[in-house]
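Below is one structure; the comments refer to it alone.
Only a single protein chain was left out; the remaining protein chains are all shown in position.
A and B are the chain letters, set down in written order, and residue numbers restart from 1 in every chain.
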Amino acid sequence: MINFSQINLVWLPVLPLVVIATAAMVVLLVGVRVDDEESDGLGWLALASIVIALVLALGIFGQSGIAFAGAIAIDSFSAFFELSILIAAALTVLMSLDYADEHRLPGAEYYSLLLFSVLGMMLMATASDLIVIFIGLETMSLAVYVLAGLLRRDPRSSEAAIKYFLLGAFSTGFLLYGIALIYGATGTIKLVAIHAALTGPLLSNPLLLLGLGLMLIGFGFKVAAVPFHMWTPDVYEGAPTPITAFMAVGVKIAAFAGFLRVFMVQLGPASAAWTDVMWAISALTMTVGNMLAIVQSNIKRMLAYSAIAHAGYILVALTAGGPQAGGAILYYLLGYAFTNLGAFAVVVALERRGAAGDQIADYRGLATRQPLMAAAMAIFLLSLLGIPPLVGFVGKFYLFNAAVHRGFVGLVVIGVLNSAASAYYYLSVVVAMYMQEGGFLEETRRSRPALVAAIAIALIGTVLIGIYPEPYFTAAGNAYQSAMSPEEVHAATAMAP
Amino acid sequence: MTTWFPVVVTLIVAGLVVGVMCTINMLLGPKRPSEIKGEAFECGNPPSGSAWGRFSVRFYLTAILFLVFDVEVIFLYPWAVEIRRLGMFGFVEALIFIVILAVGLIYAWQRGALDWD
Partner (left out) sequence: MTVEFPALTLILIFPALGVLYNLFLGYRTGRGAVSFVGPAVMFVAFAVASWAFYEIMVMPPGSVLTYSVWGWIEAGNFHTSIGLRIDALSAVMTMIVTGVGALIHLYSVGYMAHDEDFARYFTYLNLFALSMLILVLADNLLLMFVGWEGVGLCSYLLIAFWYTNPQFAYNGRKAFIVNRIGDAGFLLGMFTLIWALSQHGAWSLDFLTLKARASDIASTTLVGTTAATVAALLLFLGATGKSAQIPLYVWLPDAMVGPTPVSALIHAATMVTAGVYMIARLNFLFVLAPAALMVVATIGAVTAFFAATIALVQPDIKKVLAYSTISQLGYMFLGVGSASFAAGIFHVMTHAFFKGLLFLCAGSVIHALEGEQDMNKMGALRTKLPITFWTMLIATLAISAVPPFSGYFSKDLILEAAYESGHTALWILGVITAGLTSFYMFRLIFMTFFGESRVDHEKEHHIHESPPSMAIPLIALAVLSSVGGWVGLPEGLAWGDAFARFLAPVVGDFKPLVVGNPAMLSLVATSLGGIGIIVAYLFYIRLPGLPVILAWRLKGAHQLLLNKWYIDELYNFFVTRPLFWFSNTILNRGVDHYAIDGAVNGAGLTVETTGEAVRRVESGNVQHYAFVYLLGVLGVVAYYIYLVIH
């Protein structure tokens, strides 16, 4: 008999995953029996499972260990990312309920795929070997490819799905190849073992370097870093808006979870091998994202480019490395989840079937017709722009602060200038809402408490986490540290005076 | 660096050979195009219809379902061989695996993927 105690099956920490997986299947089976017009129940079921998983994930904080024969890491890092992902998922479900009805989306597929993608994301966050990260990434991606194309009557939606799928498959190849090369270089796929194997003259090991580079490309695609970003605007524009929101937030968080754990935590010792590349990608991503956002007239495309730019800001801290940067990224992603989902929720609230109402010009005069909706949108956009004391500013400050401390002054200069330039396009929406007249958007339909709740929660998050960031940032910092090996923590604390 | 030198040499030689041969062919070869030569080659049969002809999407569904069970069998073979050593744990794991696949099958069935009409 095999001794299974070696494999270390600890079920409690993976319960959130189990709950989500089970719920996904239940929703699928129940859902096929339910009419598309009555899919609300499925949505609530999904929401309930997400909330349960959220509560269970809270229990993981403070634990540490590696389970399932080294496949799963149980630490605050996983917990923090799981929480962020689940919050994003919950808000997505809330803003989907009416949207799914109105656009006659197939409820069973919609909610079960959403849950499956959440499952993949959580798996990425908890994975501690490269294969599990890959499985998580694929589970997430395949589900999202389909979700992007669920508006079957809208050609743009199909276009989005196909483009995303083709390019996604393309980039998956690079990621997998990278994993293979890393395995070739180190003889293991376990992150901890890779970390331990990173000794000696790393920069002359071609297998390792190429593997690193290819994995960087694979993750770069998922976080929409330039030049691997080309799919983003088309896909964001075509996909159902709640799914766009989920892609812009959930997928990004999960991809950064993988990115962070692989690069900053486990490949940290080899940082000399990727810092320069990351530097260039980060600078490019910020600049191109912002420059192109300026000329967009469609709000979903504008937010897509804005999402690219924000990935660039996060990459600034990733380039810098170090525990402070890690905490800053975790905090930023949490705040970004609230802010960006809030902005998309407003878009969802205002758009009409057949994609009418997603032009920035349609927002003209919104402030006089719907002052509260306009005010919420303005706050989300100002937070994205980085106006204190909203969370966007505090997060950006943490990111840049961390980079400054590691001496990446040039990158911070680029980042700050970009952030200043971004005022132009975020403000064009604010200007349209407050200072122009003529748009037609109005929420004339029945009041939709779920959607309003989503906006309200996002608003509270955006303001509260900004004004009182300390507990969240502390939690984020601890979470990041929990993913590092003890000797690294020691080294990091010894380094900072 | 030295270990990689032969590879580089090979690459260069390969590139040269291909390039030179293509160029020679282009320069020396006679060119007499005709309609028959321009036709698509389909195993000697006269070509008919467009290459973009349509198939019923149901073939695709069937193929996908086949693939799922194909993979299931591949996975279950080694499990069946080692079932005694894997014991109760292995049995439960395999059950979960089959249940998950079954959920997919039930879904496909309920959605009507198995009805040809």
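By our rule, a residue touches a chain if its C-beta (ideal position, glycine included) is under 8 Å from a C-beta of that chain, and two chains touch if they have at least 3 such contacts.
Treat the numbers as computed from the prediction; the structure is a model and nothing was measured.
**Student:** Of the residues listed, A:394, A:454 or A:479, which one is in contact with the missing chain?
**Tutor:** Residue touching the absent chain, from the options given: A:394.
**Student:** Any idea which of A:176, A:194 or A:216 touches the chain not displayed?
**Tutor:** Among A:176, A:194 or A:216, only A:216 touches the chain that is not shown.
**Student:** Using the document's definition of touch, tell me which of A:18, A:413 or A:460 contacts the absent chain.
**Tutor:** A:413
**Student:** From the listed residues A:81, A:99, A:116 or A:231, report the one that touches the chain absent from this view.
**Tutor:** A:231
**Student:** Over the whole complex, note the residues of chain A touching the chain we left out.
**Tutor:** Contact residues on chain A toward the absent chain are 152, 155-156, 158-159, 162-163, 166-167, 170-171, 174, 203-204, 206, 209-210, 212-214, 216-217, 220-221, 226-228, 230-231, 233-234, 237-238, 273, 276-277, 288, 291-292, 294-295, 298, 301, 323-324, 327-328, 354-355, 382, 387-389, 393-394, 397-398, 400-402, 404-405, 407, 409, 412-413, 416-417, 419-421, 423-424, 427-428, 431, 434-437, 468-470, 473-474, 477, 496-497.
Please note the rule applied: only the chains that are shown with their structure count from here on.
**Student:** List the centre-to-centre spacing of chain A and chain B in whole Å, with centres computed as mean CA coordinates.
**Tutor:** Comparing mean C-alpha positions, chain B is 32 Å from chain A.
**Student:** Can you name the residues of chain A that touch chain B in the complex?
**Tutor:** Interface residues on the chain A side: 1-2, 4, 25, 28-29, 32-33, 108, 206.
**Student:** Which positions of chain B touch chain A when the two form their complex?
**Tutor:** These residues of chain B touch chain A: 4, 85-87, 89, 100, 103, 106-107, 110-111.
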